[in-house]
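Complex shown without one protein chain; remaining protein chains in place.
And then chain A:
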Amino acid sequence: MEVIRNLVQNLIVIIILAMFLEMLLPAGEMRKYVKMVMGLLIIIAVVQAVGDLARWDYQADLPSLAQKADEKTAAGILEAGKKISSEQRQKAVEQYREGLANQIMALTRTARDTTVLGVEVNVQSKESEPDFGRIDKVVLYVAREPGTAEEKKSVSAGEVAPVVVRVAGRNNPKEDKAGGAGPPKEITDALIGSVASFYNLSPEQVKVMYR
């Protein structure tokens, strides 16, 4: 019953299409030629519709050249569609990353004792991964001394720290870290904790770096 319903539907659409195409035909000498070819098209359409009912492979009768070209075009269109979709996803991830960074910046402004100068958010950007779009890591760039980010930006390089000349082989990289201790550990831990709990991350995923 369903098959007959589909056949009748197809025939109705074919008749409407034929009517529509006939309205497009030119009026003069060429009309009868175009009408003949159009009649052939209608015959094909009806035979195809009946072929669907009888389940025979009418597609094999199509001109091979045209069919191949059609397939190529379809494959190309699909490929282009996938590429565009992937690009759009990457752009969306990029915007999401930037939005998250701004959000975290705004969140950390509430902490009075530290100044967050910048935020870097790493998001899973591989589409094949099941956790696509999830936050991988958050890096907070914290000022060594408290103050607002604007203040930090406006500070001019007035005072220069004493220059230390090291002899080759004796420089100890640990001294660098000791030089700028940054805010106390409790404050950074609280910062990490607030960001981690807000975004449901583990504290290991949130890093603090001093600038």
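The working rule: a residue touches a chain if its C-beta (ideal position, glycine included) is under 8 Å from a C-beta of that chain, and two chains touch if they have at least 3 such contacts; residues count from 1.
By our rule, contacts and distances are computed from a predicted model.
Per the UniProt record, the absent chain's protein name among "FeS assembly ATPase SufC", "CO or xanthine dehydrogenase, Mo-binding subunit", "ABC transporter permease" or "Stage III sporulation protein AD" is "Stage III sporulation protein AD". Listed here are the chain A residues that touch the chain not shown: 10, 13-14, 16-17, 20-21, 24-31, 33-34, 36-38, 40-41, 43-45, 47-49, 51-52, 56, 58, 61-63, 66-67, 69-70.
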